[in-house]
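Excluded from the complex is one protein chain; the other protein chains are retained at their positions.
What follows is chain A.
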């Protein structure tokens, strides 16, 4: 009757030697060589500590219904028209104030609760002698990120466009992109930039100066910028027609870089270390087995007594 192997079990054999023997020194050396070089290999091949990571999120953006608008008129010098949603700014303008018709709509295309785009239209009534050669427009947004750290910011989209010919319409279709000069934190609440872009309560002209607004805004480490490579100027305005700004501003999904937390750093380091360590463990296991089996270092081999027999002896 043929026999088949149904179960197998390794038999342990131990090698004994003194504490100050060659075998002890060898074992110490082998252990050190097993565990330390993987760390060095992992560290010296770079990227051991995860210093920066990134994630994707569509920000929660809402248009704050704050508008600051300047239209530069030509061909005479110094002509301009201005309007904003800030009463103090409008008071400062005097004769240059011209109230446009502004209509806005934010749209949630995919019904996920986050707005996807803003339709903005501004119709500036003009006299037949007035010709718009350039516009400057600031729209403010509240910008929030929630996935890693809760990041709340008030940001702006600055649009400046001009053309050599008097325009009748400016069409802009672009994205409101996030610009990071430094990574965000991995958790916590970040309200560093939850301050209004334009100080609407101030009565002073300085606070509404575009250079001042832009300079203060660019001091921030995290900003938004309106990217539209090709704003379209349409020229040829009939005498009674208004100047129109037609803007579609999309809120795209952003890739946000952040500083990983402690456990994330440790996790990735651990993965790298252990994967290299496994190879070293296997190699040194073989070396040790070779050394002890062939008595390269002097030891006394002892075959371990099976556990069951030991127990029996104790019982009897």
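Just so we're on the same page, a residue touches a chain if its C-beta (ideal position, glycine included) is under 8 Å from a C-beta of that chain, and two chains touch if they have at least 3 such contacts; residues count from 1.
Note that in this section contacts and distances are computed from a predicted model.
J.: Match the chain absent from this complex view to the correct UniProt protein name in "Exosome complex component RRP46", "ER membrane protein complex subunit 2", "Tectonic family member 3" or "Translocon-associated protein subunit beta".
T.: Missing chain, UniProt protein name: "Tectonic family member 3".
J.: Looking at the full complex, which residue from A:65, A:192 or A:267 touches the chain that isn't shown here?
T.: Considering all chains, including the one not shown, the answer is A:65.
J.: Can you tell me which of A:18, A:47, A:188 or A:236 touches the chain that was removed from the display?
T.: Considering the complete complex, A:236 is the one touching the chain left out.
J.: Residues on chain A that touch the omitted chain in the whole complex?
T.: 65, 85, 97-105, 107, 119, 123, 125-128, 130, 168-169, 232-241, 283, 286-287, 289-290, 293-294
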